[in-house]
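Note that this complex is displayed minus one protein chain, with the remaining chains in position.
This part shows subunit A:
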Amino acid sequence: MNTTVIDRKTATDKSANTTEQQTKIAVKDLNLFYGEKQALFDVSIDIKEKEVTALIGPSGCGKSTFLRTLNRMNDLIDGVKINGKMVIDGEDIYQSNDVIKLRTKVGMVFQKPNLFPMSIYDNVAYGPRMQGIKNKAELNKIVEESLRGAAIWDEVKDRLKSSALGLSGGQQQRVCIARAIAMKPEVILMDEPTSALDPISTLKVEELIASMKKEYTIVIVTHNMQQAARVSDKTAFFLNGEIIEFDETNKIFSMPSDQRTEDYVTGRFG
């Protein structure tokens, strides 16, 4: 009995990516309404810890809407109603009212880089400062670690005090990722993070995402099939507010089980 346990453990260590990880986020029968209009229909999905999960689907199918339910950003929109279960680390986030704690744990990177009109340093230090960290040395350490974590440290280390808006779009987006990392989140949501970037910046961000999954659970919305195939472990295909298929990325792109998924990933659709 003892030996089997050890065997299983070594197997996990060797091929961390192919073995099932812990469930980080469990969504069950989630429905979302913008006023009268329903945008998500009975969405159920289990997102695993330290994996990259890609959300794909045609425009307007509800990918962003779903992503924003994960850190309750939809709460900001008037008239949004949500029902169903959304459990992160065993806690239903819509039962708890601590949105601030949730958003600290679940960070977000937006489609367009949205750095604040402040210096690079102040952007990254913003979140920690607002949590009450004042110690200079500690802030310096967080800023450097976060910028390194976002693979942008070498490019900006000499200009930390200059305005963040002077950086290129790709650099800005990586500083946005650094800003999210600075809060030490466990989950990072990304909504088409490379759609406003040139191919080289896109490549850098993709490499970054691949390296980040050692530490973070990542959910990424993308319109780019190659990107989904390159960076993600699992892929969910959305259509008209429903998840049509959710599986290993390899499987979704090579032998999807639903005809509609196949039509979409082969480009015969949307």
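Simple rule for what comes next: a contact is a pair of C-beta atoms (placed from the backbone, for glycine too) under 8 Å apart; a residue touches a chain by one contact, two chains touch by 3 or more; residues count from 1.
We take it that contacts and distances are computed from a predicted model.
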{"item": "Omitted chain, identified by the protein name its UniProt record gives, among \"Glutamate synthase (NADPH/NADH) small chain\", \"Cytochrome C oxidase subunit II\", \"Electron transfer flavoprotein subunit alpha\" or \"Phosphate transport system permease protein\"", "value": "\"Phosphate transport system permease protein\""}
{"item": "Selected residue (touches chain absent from view) among A:K81, A:K112, A:K141 or A:K157", "value": "A:K112"}
{"item": "Hidden partner chain, touching residue among A:I120, A:L167 or A:M183", "value": "A:M183"}
{"item": "Hidden partner chain, touching residue among A:L32, A:I56, A:M73 or A:I88", "value": "A:M73"}
{"item": "Contacting the left-out chain in the complete assembly, out of A:K28, A:R103 or A:R260", "value": "A:R103"}
{"item": "Positions on subunit A where the hidden chain makes contact", "value": "71, 73, 76, 78, 100-105, 107-108, 110, 112, 114-118, 126-127, 130-131, 176, 179-180, 183"}
